[in-house]
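Of the protein chains in this complex, one is absent; all others appear in place.
Per-chain numbering from 1; labels A, B and C assigned in written order.
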Amino acid sequence: MKKRVGVVGATGYTGLELIRLLLRHPNVQLTALTAERYVGQPIWKVFPSVLKEIDIICQPLEVESLAKNCDFIFTALPHKAAMEVIPGFWQRGIKVVDLSADFRLRDPQVYEEWYEKHTAPEFLKYAVYGLPELHREEIKKTSLVANPGCYPTSIILALAPALRHKLVDPHSIIADSKSGVSGAGRSAVLSSLFAEVSENFKAYKVTEHRHTPEIEQELTFLAGKKISLTFTPHLVPMKRGILSTIYATLAQPISEREIYGAYEQFYRNEKFVRLRPGDLLPSTADVWGSNYCDIGFKVDQRNNRLIIISAIDNLVKGASGQAVQNMNLMLGWEESLGLEVIPLYP
Amino acid sequence: MKKRVGVVGATGYTGLELIRLLLRHPNVQLTALTAERYVGQPIWKVFPSVLKEIDIICQPLEVESLAKNCDFIFTALPHKAAMEVIPGFWQRGIKVVDLSADFRLRDPQVYEEWYEKHTAPEFLKYAVYGLPELHREEIKKTSLVANPGCYPTSIILALAPALRHKLVDPHSIIADSKSGVSGAGRSAVLSSLFAEVSENFKAYKVTEHRHTPEIEQELTFLAGKKISLTFTPHLVPMKRGILSTIYATLAQPISEREIYGAYEQFYRNEKFVRLRPGDLLPSTADVWGSNYCDIGFKVDQRNNRLIIISAIDNLVKGASGQAVQNMNLMLGWEESLGLEVIPLYP
Amino acid sequence: MKKRVGVVGATGYTGLELIRLLLRHPNVQLTALTAERYVGQPIWKVFPSVLKEIDIICQPLEVESLAKNCDFIFTALPHKAAMEVIPGFWQRGIKVVDLSADFRLRDPQVYEEWYEKHTAPEFLKYAVYGLPELHREEIKKTSLVANPGCYPTSIILALAPALRHKLVDPHSIIADSKSGVSGAGRSAVLSSLFAEVSENFKAYKVTEHRHTPEIEQELTFLAGKKISLTFTPHLVPMKRGILSTIYATLAQPISEREIYGAYEQFYRNEKFVRLRPGDLLPSTADVWGSNYCDIGFKVDQRNNRLIIISAIDNLVKGASGQAVQNMNLMLGWEESLGLEVIPLYP
Partner (left out) sequence: MKKRVGVVGATGYTGLELIRLLLRHPNVQLTALTAERYVGQPIWKVFPSVLKEIDIICQPLEVESLAKNCDFIFTALPHKAAMEVIPGFWQRGIKVVDLSADFRLRDPQVYEEWYEKHTAPEFLKYAVYGLPELHREEIKKTSLVANPGCYPTSIILALAPALRHKLVDPHSIIADSKSGVSGAGRSAVLSSLFAEVSENFKAYKVTEHRHTPEIEQELTFLAGKKISLTFTPHLVPMKRGILSTIYATLAQPISEREIYGAYEQFYRNEKFVRLRPGDLLPSTADVWGSNYCDIGFKVDQRNNRLIIISAIDNLVKGASGQAVQNMNLMLGWEESLGLEVIPLYP
């Protein structure tokens, strides 16, 4: 009755977030968790937050055995590792949502430029970019979803109505994004230490972050013409949350009310996008723990620019929540199943 | 079919947490929110985190009109304000869970010593101290529950098995508690400013915190003899969470395994208490957003002391979650309805 | 021998920072602190961090008596309050560094647009904008310095060499700034509470922050032509620090090495500006507690934009440290006296 679901790479932060969401999903039974470093250990020893909730033991990543015990797989692996195992699931008819970057870029050339040589380019044509608000119908039909990156989700959703309605000059886009530290994953690296991050704010990978081509691919799709943008990520001393402040020159004079109308029309039926009215601009705390993307904006009349601000929880709408949303679509279920979490505030 | 529920004092942090929980409670319909300062405003203007979730307008606190529109009331008011309105609900037959301190102490004399003159002492005999793990059967039968304080919840649950099984000397108890800042409420006071709290740690109200008599009342009940304890609260630079470290001299030599057995027996059927095995001691992040109380301990063999450590989310098990748990009992529902939230980590 | 110095408005965060710096200044003797709310209390009762360091009692703001006991005055008052008392000091020949906005804008019309009616416009001509790196010689000669705002300091210093050397299109400037919470001052307001700020990130006063005209005034001065910019301030969950990320279209193709050369030449003799080499971009923690402004940049070749990043401690180079730097210049002392603090890390 329930679908048997496995999480490959279960002991990263997006892995845990998948576990949290899937444990409360009415149509799902978690049947397998893989984690090379913790093989043989119950997951609650790694994450005591799920003590008494789940007893599954971490197992090694073996495609054959996973395919037997799972009807659906989430891969929450680093890039490269993902494309090594996903063909195996595909060949066994297992549907997959992949949270890595490996199948997001349609052009293997671009992948090679920003990452490395792609080892399974023949599967790129099957993959659908899993932003339901843009590609819902294709997601419903595919067996392989490339779950979007966290920054791209926050930027693409913020710009989609403006580009579709040709409200802005597509060559003027600058996205200044700020992320909490969980975006760097659960790896023991110096730059993620509390003592390095707390009371600190900085930019990183300026002009060279790997999410750039992914953002440009989707903005190009939206605008119908080639788009190149300036994208600057920053690190905020907080655990979760991304806020993107996006600047673009207005194509013609337009009032905030008209822009609101365009956005309202575009997102009217979207459960997980919330337009913030007037001066009530988004803040990351207002979406904490939820699958919402909040969007607001202001017109800078003095300089003829549109400033769009979006906020998501990078681990939910920016990763695991969106992954579940994609699974729901792929399996023909109500899109919001298991995702109706109200943000925790404060 | 669904019960109509109102929250009095809806714009504090415990008020918002009640709203969050009640909006997802299968048997409840939220029908009224009061907030003097925000009368006429939709609640999502006060807390944009619930945008698109609820449209209720804040109303003034009028007992008569609330009694008409609600079958059940939560009062999330400061002490004193609560005892002024609760008799009104009682007289109209409305069941109430009161989150203030006004009906927690059975002896109005003690209330007067630590707070001020009690203005409705005749209602004290109807009130039940709402710690379900200790008073479940009485809670089921009453119309007025005094919801426990956050510190008391963390300390009483940690000590209950030890006192019941007479494992420790009841005159030796010291509770060193640490709380996140939301415990101070949503009031604009200097000492709760980010710049005052971040990168800071301090004790406050040492020897004179008002939760002391409440803790002693319940420990006395558990031990069957008068108990006085040393209780020291501290402020931690975090939003949510209480961790209590409790020291008591062992009544006789005993192994950690035996103590675990006593605790396990005491809490075997409790959904919201989790015993942490061995060295996996509690931490506040592991209960974040959930109704769990995690308990662990160590024996200090060299000094013949038991060290018990408990962790709760002060806004959930320490306030609004426990309040919903009490409502469930009072209305004859499954105790965990609406409370099956898995802690958010990280 | 030593100059007698008074701080008017001593119990805000910039007031305390002035006290901290002046207590270790070799040529200064602190003689008066005013604070209406704390009259009669020793300053260490307000700020126990200076216990055992200073015994001065807070006094009311009386110009006459201050003029008798002080040779030099810092006014750390809210705007409007400053312009009410500064003429009094001027008339008594007391030199003043004013940390408010009241004398920063040369044009009273502009002041009225962004603030309110100016009540002492005849003094504007005497005031010098106290950014030593731009106006050192005038500062040396004046008796009234308008100490720059924190955001303006971080943005103007970052752009000065680029504008002077005409490296960028002056109409393309966007400044996306992020500030710690102490910038909001020591006032008990909801939006500055720890529970509202921690694990939160947001923009505020988008397109309408009052520092805008001040930034434009100085950029116009640097570029030699009227400049209007888009400026977006954000709130970071940290106590101190401002990081500004500034975008501008390059006037012509230019290498990072050439830009570095232009910046190096401009700031060669500046003690408090540090150019960050190559990929070692600024971060706020690296200037914590010091008077440094760190500046770095990257060229976005793909989009022909220059991205400049600057970091300051908003309470030091962004306020009190710069104020002391100005005092040193006004009194003919070595510019860095009392300011040779190495940033505290971590």
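Everything below uses one rule, namely that contacts are C-beta pairs under 8 Å (C-beta built on N, C-alpha and C of every residue); 3 or more make two chains touch, one makes a residue touch a chain.
The structure presented is a predicted model; accordingly, all values stated were derived computationally and were not measured.
When the whole complex is considered, the residue among B:33, B:236 or B:275 that touches the unshown chain is B:236.
Only one of the listed residues, A:176, A:199 or A:300, touches the absent chain: A:199.
Remark: the residues of chain B touching the chain excluded from display are 174, 176, 178, 180, 195-196, 198-204, 206-207, 228-230, 232, 234, 236-241, 243, 245, 247, 281-285, 288, 298-303, 305, 307, 309, 311, 346.
Mapped onto chain A, contacts with the missing chain fall at residues 13, 180-182, 186, 188-190, 192-199, 237-239.
Not every partner is drawn; the one left out touches chain C at residues 13, 16, 20, 23-24, 45, 47-53, 182, 186, 198-199, 239-240, 274, 276, 280, 283, 285-289, 292, 294, 340, 342-346.
As a convention for this text, only the chains that are shown with their structure count from here on.
No other two chains have as many C-beta pairs in contact as A-C.
Work out the mean CA point of chain A and of chain B, and you get 36 Å between them. In chain A, the positions touching at least two other chains are 198-199, 239-240, 283, 285, 288, 346.
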